[in-house]
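Excluded from the complex is one protein chain; the other protein chains are retained at their positions.
On to subunit A.
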Amino acid sequence: MDQNNSLPPYAQGLASPQGAMTPGIPIFSPMMPYGTGLTPQPVQSTSSLSILEEQQRQQQQQQQQQQQQQQQQQQQQAAQQSTSQQATQGTSGQTPQLFHSQTLTTAPLPGTTPLYPSPMTPMTPITPATPASESSGIVPQLQNIVSTVNLGCKLDLKTIALRARNAEYNPKRFAAVIMRIREPRTTALIFSSGKMVCTGAKSEEQSRLAARKYARVVQKLGFPAKFLDFKIQNMVGSCDVKFPIRLEGLVLTHQQFSSYEPELFPGLIYRMIKPRIVLLIFVSGKVVLTGAKVRAEIYEAFENIYPILKGFRKTT
């Protein structure tokens, strides 16, 4: 964490070069200002609930993200070429070049923010203090996304239940209409206030698309439905580390984060502080991660827990 202190004395002269590129955080790089010349994001709350428009909008966003990534990579390469000249002039050691090559290989996952803010010099390591450790190579898969949206008008649930397909309404048990669609395979809870919960989607875009489809169904039944304040409330991911884990050992050393009661539940419940994610860790090596608002939190939490789990691998 104290990267500035670990700077060797000969490199401190390079600590704050004027106008240097900082590949760690492209946002702050002068070459990549926050508002680039790229097409700005489309307005979130469109009046039309057309599914075709929604899909087109999602495709446009994906293309923009790809273009941004390509530009970032080009700038990183340009930055490292210019700073490698500085490195060879100012220093004699192999160490800066070692860290230098580290920055080339450890590109952040799309959507992640770097764990440590990068200093102005490219000489110091951007990766955490153990450059020898590699990433796990395992990517958690998203299993469930829960999102909410406000349709902006009062709804008559009985009308919706009687006229819409694939709807359930049992006001004695639960005060909402439960509706399902096949593509994306999701379930929605629609309340008389006009608010709606959409569950079951496997990606953020699918969740948004599904919510729009439900809103369209309600609109076609005659209600003046809008699509206000769509927000993803929770994301669940899962993955497999492919080795058995000593949960008993883990709860002993990480007791401030873990709770493990095998008589109650066979999994260890690990409450990570940063990012604020709850992980269910099982003896088999399967891990469930939940509580994320963005995909990057799931990835970050897994990268944090993986070296810990490796330390508690069962050897028998």
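Throughout what follows, a residue touches a chain if its C-beta (ideal position, glycine included) is under 8 Å from a C-beta of that chain, and two chains touch if they have at least 3 such contacts; residues count from 1.
We adopt the following convention: contacts and distances are computed from a predicted model.
Novice: One chain of this complex is missing from the view, so tell me which of "Transcription initiation factor IIA gamma chain", "Phospholipid-transporting ATPase", "RNA polymerase II subunit A C-terminal domain phosphatase SSU72" or "AP-3 complex subunit delta-1" is its UniProt name.
Specialist: "Transcription initiation factor IIA gamma chain"
Novice: Which of A:197, A:247 or A:298 sits in contact with the chain that's absent?
Specialist: Selected residue, touching the omitted chain: A:197.
Novice: For the chain that's not shown, point to the residue among A:60, A:141, A:170 or A:253 touching it.
Specialist: With A:60, A:141, A:170 or A:253 as choices, the missing chain is touched by A:170.
Novice: Touching the left-out chain: which of A:154, A:185 or A:220?
Specialist: Residue touching the absent chain, from the options given: A:185.
Novice: Determine and list the subunit A residues touching the chain excluded from the picture.
Specialist: Missing-chain contacts on subunit A: residues 146, 148, 158, 161-162, 165-170, 173-174, 176, 178, 180, 182, 185, 187, 189, 197, 199-200, 233-234, 291.
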